[in-house]
Every structure is written in C-alpha cells, then in structure tokens.
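One protein chain is absent from this view; the other protein chains keep their places.
Moving on to subunit A:
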Amino acid sequence: MPTMPTLSDDIVIPKPKLITRETDPLHIIKTRQKTHGRPVTIAGPMVRYSKLPFRQLCREYDVDIVYSPMILAREYVRNEHARISDFSTNSEDTPLIVQVGVNNVADLLKFVEMVAPYCDGVGINCGCPIKEQIREGIGCALIYNPGLLCDMVRAVKGKYGDKLRIETKIRIHEELNETVNLCRELCEAGVDWITIHGRTRRTRSSQPANLDAIKYIIENIRDKNVPVIANGDCFKLSDLERITTYTGASGVMAVRGLLSNPALFAGYETCPWGCIEKFWYWVLEFGGLPFQLTLHHLYCMLESMDLRKPLLKEMMNLKNYISLIDWFDKTFYFKRFGEDEFGKAVEIPYKN
C-alpha cells in the first residue's frame, strides 16, 4: 500500500485508497445513466444496521454505492473498542462511503486519516435529527452552522484534494433559501456531491418527503455542477425514476425502503425469500453481528413479505442465533449457501 510521509519515526500513515473508475463514487454518480440506463442507486446510512453483512446484501441487488452507519469521530479517534465495534470491512466492501458524526475540524481530519485507506469516500452526517446528537452540534445541527460545516469540507479537500471524495447529507431548512445558500457554500468549499433528505429536522418520517424542495434546491444550484442525490420515500424501483425525473437529482438514496426490502432496486416489490437466505449467509460468514441486530433485520424483511403474524411474533421471542436457525429450519425450507436453489426463491417456502 502506498504511504504518506511519516508522522513520527515509527508510524507510516497509509495513503487514501486509490480512486479507480470502478469504485469512484463520484464517477459512478455521474455515469450511471450512461452506462446502465438508470440513475445511481445508493443505500444510505442507518444507525446500527448498515453493517458489513447488510452492505454486501444490498450490493447483490443493484445498489451502486453503500454507506456505513454514522461513526462518531470523537470516539473513533480516541477509543480502540469503539473502532472495533463501529467499523469492519473487507476487500469486497466497495464502493463504500464511511459516514461520520463530527462537530469540529480537528476530529474530522484525524478520523479521515484513519479511515481513508479503507473506503471510497467520507460523508459528513448533517441529517441526524436525534436530540442527543444535535445537542453535541452533530447531525442536522450542522445545517444551522454552515460556517463550521464548510470549514470541515474545506479542510478535508485542502488536505486530500481529488484523492478523497467527500459528501454531505443534509436535511432541508424550514426556509428553503437557507438550504440553497448552504448548498452553494458547500459547493464552493469543494464538496463532491450533496445528498438532500427532503424533510426538515422536525418532519416525522410518517410525513412525505418534500420532493418539491429538493427540486427547488437543485434548480438553484445547477450552475455549480455538483451532483445532488435525493433521499426520502424510495420504497420501490419505480420510485427511482419518479424521484429523479421530478427533482432532477442524479440518483436516489434509499434507507428505510432497503431495510424492509434490500432487493428493491433489483425490481422486487417485496423482499424475495432468497434475500433472507443470502443475509443469513453473510451474517454468519463474517461473524460478530449482535443477535438483536440480525433479528431486527429479519423482522423488517419478513414483515414486508407479509409473514404470518403469529410466526413473526414467535420469531421475535427467540433469544439466540441457534434457536433462530432451528426455528428457520422448523418453519421453512431454509437453504444454506452451496445448496441447490440457494438464494433463488421469491415466495416464503413454508413447511406447513
């Protein structure tokens, strides 16, 4: 791996991962329409859930770019245990954007130095509405602090230039021209692309995303030539075309939609059974995913498939991996990796 100049005598800091056409997220965003006849598809960051097995699963179903969960820079650069539990990867985990929660330039630069050799870009979380994060000046607090946000983008681009991609995922303001101004400032600071979630920090997810707002912002920053990704309410493949055509965005980021149906961009209206089998394989192949996270993933997917309610309830009462595997074997024709027809079924293969 190529190296940067040494920081102290015995530490050699690896350079950021080499950008190639196949893995450069910006190149993919700009060329997907031409190469694949469709806009770019992105799996957004989900607290706890965008771990390696789920990222690999999404990639099997036409997701072009995948995000890690938000990682707190402050913890990552200070604590070995946080690093081990927050981020694992492998050679297939690409294109990958590592999303960071951060409230100052110093922590961001250190964080980027540590993760840049292992990912294809860094995204600054400016959309998380959780009050505990907002109080720390993290997440969507940053859209109300444009000076700091742009300083952070500028600092990363100043240090790495085109050797590292940096993105910001923002929510909209109550007053849309503020979002336009923020986006224009971000473009001037050097951001590579912007993801816009069409909700304010107070909009509930049960309310529809404001696509008109995204459209308005895109129209008003078009001269900056920085791609915009639309986020919010993408639940099926047709939403990809609908949202991008309406807003003028370069692509769509799905989050909740993919949690229920990781195969949505491959054209499945609900999660196919094969997706469940593949998820099991990735979870156990990589190891280390806490049981409750696996259970929640399976719940979301099986609920979207209209699994019989009593079975869903039965599953949620299980306490560990072994009883869950047993339950799958007892309830379904549950194929393992390597067996005929593994990962191919669409309907739920009930035994009874």
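Just so we're on the same page, contacts are C-beta pairs under 8 Å (C-beta built on N, C-alpha and C of every residue); 3 or more make two chains touch, one makes a residue touch a chain; residues count from 1.
FYI, contacts and distances are computed from a predicted model.
As stated in its UniProt record, the chain not included in the shown complex is "YPL108W-like protein", which appears among "Transcription initiation factor IIA subunit 2", "YPL108W-like protein", "Exoribonuclease phosphorolytic domain-containing protein" or "DNA-directed RNA polymerase". Screening A:L211, A:L284 or A:A345 for touch with the missing chain picks out A:L284. When the full complex is taken into account, the listed residue touching the unshown chain is A:V115, out of A:I19, A:V63, A:V115 or A:V156.
The omitted chain makes contact with just one of the residues A:R201, A:K215, A:K278 or A:H297: A:R201. Where subunit A meets the missing chain, the touching residues are 7-8, 10-14, 52, 74, 77-78, 80-81, 83-85, 87-92, 103-107, 110, 113-115, 117-118, 131, 134-137, 141, 143-145, 148, 173-175, 178, 201-202, 280, 284-288, 290, 319-323, 325-326, 336.
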